[in-house]
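Yeah, one chain of the complex is gone here, protein chain that is, but the others are all in their spots.
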Amino acid sequence: MPLYYTEDQAMLAESVTGFMADEGGIKKQLRHWRDTNCKDGFGHGLWKQFAEMGLTGMLAAEADGGLAMGHVEAGIVLAEIGRNLTPSPFLTTSVMGVTALSEASDELRGRWLPGVIAGETVLAVAIDEGAKHRPEKIAARAERAGNGFRLTGAKDFVIHGASADAIIVAARTSGSDSDADGVTLFAVPKDAAGIGHNAVRLVDSSMASHVRFDGVELDGSTVIGEVDGGRAVLNKVLAAGRIGAAAEQTGVGGGAFAMTTTYLKTRKQFGKLIGEFQAMQHRAAHLYSELEIAEAVVIKAQQLLDGGSERAELMVSVAKAKAARACNLAVREGVQMHGGVGMTDEYDIGLYMKRERALTEFMGDANYHAERVAQLSGY
Amino acid sequence: MPLYYTEDQAMLAESVTGFMADEGGIKKQLRHWRDTNCKDGFGHGLWKQFAEMGLTGMLAAEADGGLAMGHVEAGIVLAEIGRNLTPSPFLTTSVMGVTALSEASDELRGRWLPGVIAGETVLAVAIDEGAKHRPEKIAARAERAGNGFRLTGAKDFVIHGASADAIIVAARTSGSDSDADGVTLFAVPKDAAGIGHNAVRLVDSSMASHVRFDGVELDGSTVIGEVDGGRAVLNKVLAAGRIGAAAEQTGVGGGAFAMTTTYLKTRKQFGKLIGEFQAMQHRAAHLYSELEIAEAVVIKAQQLLDGGSERAELMVSVAKAKAARACNLAVREGVQMHGGVGMTDEYDIGLYMKRERALTEFMGDANYHAERVAQLSGY
Amino acid sequence: MSELEAFRAEIRAWIDANCPEEMRRPVQGEDDICWGGRNFVFKNAAQKAWMEVCAAKGYTVADWPKAYGGAGMSPAEAKIWREELARAGARPPLSSFGIWMLGPALLKFGTEEQKVHYLGQIARGEIRWCQGYSEPGSGSDLVSLQTYGEEVSDPVRGDHWVVNGQKIWTSYADKADWIFCLVRTDKTNVYQGISFLLFDMATPGVTTKPIKLISGSSPFCETFFDNVVVPKAQIVGQLNRGWDVAKYLLGHEREMISGAGDGGQTSAIGSVLKRGGLEDPMLRAELAQFDIDALAFSAMGEKFLDEVKVGKAHPAQPNMMKYAGTELNKRRHELLMVAGGSTALEWDSEETRGGAPARSWLRTKANSIEGGTSEVMLNVVAKRILELPGA
Partner (left out) sequence: MSELEAFRAEIRAWIDANCPEEMRRPVQGEDDICWGGRNFVFKNAAQKAWMEVCAAKGYTVADWPKAYGGAGMSPAEAKIWREELARAGARPPLSSFGIWMLGPALLKFGTEEQKVHYLGQIARGEIRWCQGYSEPGSGSDLVSLQTYGEEVSDPVRGDHWVVNGQKIWTSYADKADWIFCLVRTDKTNVYQGISFLLFDMATPGVTTKPIKLISGSSPFCETFFDNVVVPKAQIVGQLNRGWDVAKYLLGHEREMISGAGDGGQTSAIGSVLKRGGLEDPMLRAELAQFDIDALAFSAMGEKFLDEVKVGKAHPAQPNMMKYAGTELNKRRHELLMVAGGSTALEWDSEETRGGAPARSWLRTKANSIEGGTSEVMLNVVAKRILELPGA
């Protein structure tokens, strides 16, 4: 498959680009919700508009009312989300949540997907237990109790956790913390008794929750896929989240870069536009190169994932790591090239730096994925 | 102790700088011996001149006819050796060899040091067994035989091995390959029966030998220090070799940088001196910064070593790694900034690149020492 | 015992006898620093006592001449004073831009009257200064500044300037008593048309507005001058040669900032974090590479200071130090964020003391901008040290 957009994809990109710039812009969304100290960190009105645009269910099956698109298409949306720093539950709900639910029973899909597609339901995904992404280790336990399970444990940094209508939780139903087997995914409704949230605002103004499950009773219908066999589903959710975050990161990097080159063309110092200085030019050109390469490998990984390739897992990690490094360079260069004003809250470039950092941690940072590349390559 | 030269050291530096530029220059020494395919890779005449300058015995005790100087002084010589790419046995003989012999019996010192000080004797040090520096592992065995030992095994990349009058060999007299204890150092004379050399020319035109010891009979008097207790002496020899190589590397980097800035000030392209281009200026200024920092930490480590500080071991590894990185940057930038002519054998900048690579491997590359820094720091 | 050893013993005894217990605890935050000045509110009696007992001996500005409120210490003695303060864990009795920046400039360029008047006030902690250099249109390119002082002769108020314009990045402008300020006094000469003026921030027409940074609230302000009257006596150095004073002072600032990457042995971070995320071998490798650079830079810092003491350092070397030190510090905080993971992302949680890791990380991004950008530092190194053409 050639590594550029098909006609359909190009059309989607065009409409999403316009929509996100008009409705999802920094002033209208990110700054608004931040400055009003919104407890969700995003706007439900915009989420409804996502639905009207047909974006919320793009990964869901047609039988479920979705569009049965792939990660390339989701990536188009995420790149524009990144470029505009648009706060939304798209990645956790429509990408990761829908990926999980695609493996679920008719009952579960029927319970949650219509709301997702309508832009009325928000999903969160609870995997990590601790400050770093280490999904190999799942300690939260769901023990059999009557016809169902009793969930006990804690999950950290669950993005949109306190706002979500349901949290998809990876819990251990057998074995010990680091076993590959014995993991089960549950779709835990927000109103289940025994859930406690400690919601924290992150540097990028998004909201994450430290969630405690204190003997939460779950009936068997909340299980996604097979009991003890959740690792395979979890891996799909992880891959979707990783390549989604990588796509968003190329948008963040691209947005920061666009803002920076504009500044280089307008700011004068020493009687010249600062973009006339060759040292700036070379650094900008190098950064362009890194961002182009990151974009290419993200599309490559999306295609491999959509095509079910054996190399997808490796290339998703390559893409997440590369996008993280390139985007990090973009925001660092962006702030430095803006000089003093880049340090002020008034300018947007710093918001890109904040978002980059949060996205990098989400679903594994560059080092985590470098380690995976080494291990998947057998060294 | 302040981190600049004392008056005595400054005087030494001045005379060594002149001597090495006059007598040790690239055309007179390195190119000459290389182009005549000299089997030693260095000139014995120059080695004699080293002696006349009083350099050969600078680290030896006064009682042994030496000058009892320290690593700061040796580093002054090595930096100038580096700057001129002067091939000589100074590092292996007068730094590492003398450091080893300083721990040896009167008999051994009397046997080898006078010749070293006179510039008539060359010493080599045989530690590594394999392509990478891994002195933690010593497999060559010296077994007790009669009143002495029988040495069997192989040592690789013994610099000046085939030209040396004696090789100081780290061998195992007890225990298994990776034990810290059970190592003994021997001063093995070149004419001992059972020594075989496979001498190879390296990229920098220096000569290294793959040495085989095939049941070499050594009497007890060849032991340096205690039997089985050689690790402590070996560690001193390693520290001396490492900080010496680092000092030489700052000279190599400095020499390459000087040559490059000169070129930046003379070569024209697009109607300008290439040193006028800001991108070149910033890269040159960054490189200057790296080289200055490398020089500073090398002097710091030399002083700590001379003062017997507990932090010396850590800082020697920091210095070796930093000097390697800075020098590597200097030669890479040097060749690139020279453009096409930098690729030709006719220009000297490529010779700096070759020497840098060989010196980096010698006594542990930047990664080896980074690992040591991590371990010595407890992580 | 040598003279210096005797001096050390004396200082040590004096500190032991005079430094209050509360002043021997590590500085926890901004409000533990004693800035002095008309409006300063001492945190406690000990802070005030410690400042005053030091000021009485001239120890707040130990190496200034006694005539101007200092203790007249030699460089070697001043070093002992600092070492003994550190040994005792004692806090600096007084911190101020007057001490670090304006003082050295006044010592070099001030009139005798100015020295006696201002330096004494600085030494006693009676006056707090801010610095008015940058303007919105002139960041790195300071000489392009537009704030203008029009010369006016007035039978009532005497000869003076009427200053109009705007400064930015004026640290603590909202808390300072006086400002030292670059003002254009000749519009026809770019370089030699700027004067170095001192004036009271309470002068009518001066207003300030704090700047919010990406890291949160900040000491920086925008400062506006609307027909501010500055008497002619309040100029430092010659008319239209304020750039000489400013450059001298910037040199001091860069030396100070270049220390930001340095912290002696503690500059290595790998070992500090070992209980943290070092199960990640890739992060461990990055930390080791960083520690090498940090430990090497700290040797460079030591060497630089040693050389400065004996006048062996290249006069432009502070630019290199500032560049390398600030870039290193930015890298340090990037790595601290990586090691801290999602916890370090928290912006206002109690666990992170109000987002301290993230805010510190963001704040370091200014290191390579304020006091001369990295780009300007590299330009200066290329020109003045490497002597590259056209630099």
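Going by the order they are written in, the chains are A, B and C; count residues from 1 in each one.
The rule we apply is simple: a contact is a pair of C-beta atoms (placed from the backbone, for glycine too) under 8 Å apart; a residue touches a chain by one contact, two chains touch by 3 or more.
A quick note: this is a predicted structure, and the numbers were derived from the prediction, not measured.
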{"item": "Missing chain: touched chains present in the view", "value": "A, B, C"}
{"item": "Residue among B:V200, B:A232, B:L273 or B:L376 that touches the chain left out of view", "value": "B:V200"}
{"item": "Option touching the unshown chain, where A:M69, A:V318, A:V331 or A:M363 are the choices", "value": "A:V318"}
{"item": "Touching the absent chain when the full complex is considered, from B:F19, B:F50, B:F90 or B:F157", "value": "B:F157"}
{"item": "Contacting the left-out chain in the complete assembly, out of B:D128, B:E276, B:E292 or B:D306", "value": "B:D128"}
{"item": "In subunit B, positions touching the absent partner", "value": "128, 130-133, 156-157, 200-205, 208, 268-271, 277, 279-280, 328, 332, 335-336, 339-340, 342-346, 350-351, 353-354, 357-358, 361, 365-368, 370-371"}
{"item": "Subunit C residues that touch the omitted chain in the full complex", "value": "281-282, 284-286, 288-289"}
{"item": "Where the unshown chain meets subunit A, residue by residue", "value": "2-4, 261, 264-265, 272-273, 275-276, 278, 280-282, 284-286, 288-289, 292-294, 296-297, 299-301, 311, 314-315, 318-319, 321-322, 325, 369-371, 373-374, 377-379"}
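Heads up, the rule we're going with is that only the chains that are shown with their structure count from here on.
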{"item": "Chain whose mean Cα position lies farthest from subunit B", "value": "A"}
{"item": "Separation of mean Cα positions, subunit B and subunit A [Å, integer]", "value": "52"}
{"item": "Multi-partner residues of subunit A (each touching 2 or more other chains)", "value": "277, 279"}
{"item": "Subunit C, residues touching no fewer than two other chains", "value": "375, 378"}
